[in-house]
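Removed from the display is one protein chain of the complex; every other protein chain stays in position.
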Amino acid sequence: MKPQIVTFLIKCPDQKGLLAKITNFFYERSFNIVSCQQYVNATENTYFMRIRLDAEGAEISRVVLENSFVELSEPLQIDWSVYYGDDRQNVAIMVSHTSHNLYDLLSRNKEGLLDCNVKLIISNHDKLRHIAEMFNVPYYYLPVTKDTKEAQEAQVMKLLDDNEIDLTIMARYMQILSSNFINKYPERIINIHHSFLPAFQGANPYKKAYERGVKLIGATAHYATEDLDEGPIIEQDVEPVTHESTPFTLKRIGADIEKLVLARAVKNHLNHQIIVSGNRAIVFPEAGE
Amino acid sequence: MKPQIVTFLIKCPDQKGLLAKITNFFYERSFNIVSCQQYVNATENTYFMRIRLDAEGAEISRVVLENSFVELSEPLQIDWSVYYGDDRQNVAIMVSHTSHNLYDLLSRNKEGLLDCNVKLIISNHDKLRHIAEMFNVPYYYLPVTKDTKEAQEAQVMKLLDDNEIDLTIMARYMQILSSNFINKYPERIINIHHSFLPAFQGANPYKKAYERGVKLIGATAHYATEDLDEGPIIEQDVEPVTHESTPFTLKRIGADIEKLVLARAVKNHLNHQIIVSGNRAIVFPEAGE
Amino acid sequence: MKPQIVTFLIKCPDQKGLLAKITNFFYERSFNIVSCQQYVNATENTYFMRIRLDAEGAEISRVVLENSFVELSEPLQIDWSVYYGDDRQNVAIMVSHTSHNLYDLLSRNKEGLLDCNVKLIISNHDKLRHIAEMFNVPYYYLPVTKDTKEAQEAQVMKLLDDNEIDLTIMARYMQILSSNFINKYPERIINIHHSFLPAFQGANPYKKAYERGVKLIGATAHYATEDLDEGPIIEQDVEPVTHESTPFTLKRIGADIEKLVLARAVKNHLNHQIIVSGNRAIVFPEAGE
Partner (left out) sequence: MKPQIVTFLIKCPDQKGLLAKITNFFYERSFNIVSCQQYVNATENTYFMRIRLDAEGAEISRVVLENSFVELSEPLQIDWSVYYGDDRQNVAIMVSHTSHNLYDLLSRNKEGLLDCNVKLIISNHDKLRHIAEMFNVPYYYLPVTKDTKEAQEAQVMKLLDDNEIDLTIMARYMQILSSNFINKYPERIINIHHSFLPAFQGANPYKKAYERGVKLIGATAHYATEDLDEGPIIEQDVEPVTHESTPFTLKRIGADIEKLVLARAVKNHLNHQIIVSGNRAIVFPEAGE
């Protein structure tokens, strides 16, 4: 295995000696532990770990590593996944009319901050094609009506599969995806909702926020699940507003929060910092990365 | 009228010349305008003003001032109220088990930061009496059950009225007040709710926040209205949290937000910075005060 | 004068009757006052006003309006400037190596959020030309050395003047401009500094922040003045960091703050919300805009 960072995400019942057993496993195979982050949910008796290894000096193939980890994991009932630093992930972005998240994601990636391949942009409108062209990303205009929804989703899924997409980002894609679609990509679709969930679920959150007279507005990035706006929350942020803000102003202020929140969530996902447990997302902070 | 700050709060239909007419009124009577803050709600065509006057040099009694302002206000359909800087307000605090807001309000007032008379503390438990004693404030223990609720509320109202209370602060008073009670003191009762409303209305918001896996928790101070947790929002703030936070930790982190949010709301109210319009609170910032 | 918003920025010694006199002036000329914001610096006895007028119904030319305002302003010693809503401003952006502020400003303007003409980009490096090309903005590569500094600045000034530039944005332009240059454009050059000024003035602020072990990093947008990093502060913001952050991570986190802070400062300037007084910038908030 050539020098690189290998990341394991681990989830299992909590039990004595876990940390010792797991770290020994890697120590014996000559990995250097770059960082090791844990979380114990005492109520549910569950243990979570994100461990990053420097593979330099570890003379072992991916297959052998994974096979021997299976042996360790079975008696301990460990659910796990492993990621190798030189596997660049493929990303699709879905949009409708709104451009701020798209500009933000594409320029961040161009600056090397997301470190992924944006393989394609899919939209139910033709409006943002010029941005795709600026950044040289293929743009698929797939309009959708009530009647064509199933067919359009099939087209989208084919595009995702043909392009071996690892992560789909709903960057203000204003269509509700079917359960069929959502369940095909568990923890592989990130959505941005323009409110501080669970406040103002559903449509027109800024108008609702104005009417309720809130003094802060927010945005939430979460994994898409069958229940709309109910998926595991990855990132949230807010900004103070005053009575002076109209629904239009709230939308403008909110756009900046949406950009930051979605970009952070995408980065956390691509960087393998997240383990989902039920409806909660364990998001480990960066560890000197 | 001896030198002091006089504050007018004004609300009326928007119309040309309002600012000129109102400021002329005070200029002609030799008031110096210390600050003049406005807000126009263009959708509802409504105008709001908070104007603070230095009465030094204005040779006019309260009665004459108010009578002549009536003459100005009638053709313009102005709703108004006036406050004189040397009228110190009377405050009642209602609590149950939780002490952090009580400590905070009493120590702030002792430091001269709220500038009010805390006339009494009312509780449905006897638990926080020692704090009242530390700060030399009368403590009324008025237990309540389903059956005695009406009678207990009558006792509370009598105490508020006998003590000429201007503002009642529900500082984590864990009883739902009847409509009868609430409607007797419109915009005169401030409640603190331990969530970022409208998220997690009702009971146990920190437990709900934990279960939903939010990444920020908050607190909201609002005027109490018939509809629980639905009154005009005065102040809100939030604090970031992580998956590591248990419901217990959230409660502890939240307590600090609750203290700040309630104290700011109380100060804004006592300082006559708030005009309520429907379900929204117009909260003018301090103007060099 | 055709219907539009006219904005006056006003500064004068504080004195009784100012607000009445100024608002009467506009009321008599049939302007509707859309918003009127004031600030009194009691220590320096100075009065500041930003007043926005709806010119619909006001049958008066710019020349007549301005001439009559001169008559009002002279006895009151008013310093003033006026801006007409349909005069779109010309902007130049100066950059070196770093692209995040440039992407951010250009995409915001493309989305209609800054409402200005970005006439040109000037750089001492050729590195960011591709971004200028993506957004169809002329890019001038004007390298500079110690010896050519005076000549290069002359070229820059000629470009600014030929293009009738109203505002120059130093979006991470890593050269110190001469006093000669700076003083030619007072309050017309905005710079972004990548620290929470006055902490970490000068070069390498993120490295200094790391070494000092601060728990928050920030950014500051200010008008450029002769004294480096000492000009009037327009906007500042911060983000929490931990011991885990390396100087490299700080740079990445800081980039997001820099984008927000510079964009807000530019918007406040273009929207005529700022009056400079000595070394302090009075920044009025948006008023329902």
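First chain written, first letter: the chains are A, B and C, and each begins at residue 1.
Keep in mind that, in the parts below, a residue touches a chain if its C-beta (ideal position, glycine included) is under 8 Å from a C-beta of that chain, and two chains touch if they have at least 3 such contacts.
Every value quoted in this text rests on a predicted model; they were computed, and no experiment measured them.
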>> Let's see if you follow the contact definition: name the visible chains touching the chain that is missing.
In response: A, B, C
> Of the residues A:20, A:63 or A:203, which one touches the chain left out of the display?
Replying inline: A:20
>> On chain A, where is the contact patch with the chain that was removed from view?
In response: 16-20, 23-24, 26-27, 30, 32-36, 38-40, 42, 240, 287-288
> In the complete complex, which positions of chain B touch the hidden chain?
Replying inline: 99-100, 103-104, 107, 110-111, 113, 134-135, 242, 244, 246, 249, 252, 256, 260, 263, 285-289
> In terms of residues, what is the contact footprint of the unshown chain on chain C?
Replying inline: 39, 42-43, 196-200, 211-216, 218, 232-238, 242-244, 246, 279-283, 285
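Keep in mind that, in the parts below, only the chains that are shown with their structure count from here on.
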> Measuring between mean CA coordinates, which chain is farthest from chain A?
Replying inline: B
> Just how far, in Å, is the C-alpha centre of chain B from the one of chain A?
Replying inline: 41
> Can you give the whole-Å distance between the Cα centres of chain A and chain C?
Replying inline: 36
>> Counting only residues that touch at least two other chains, what does the list for chain C look like?
In response: 287-288
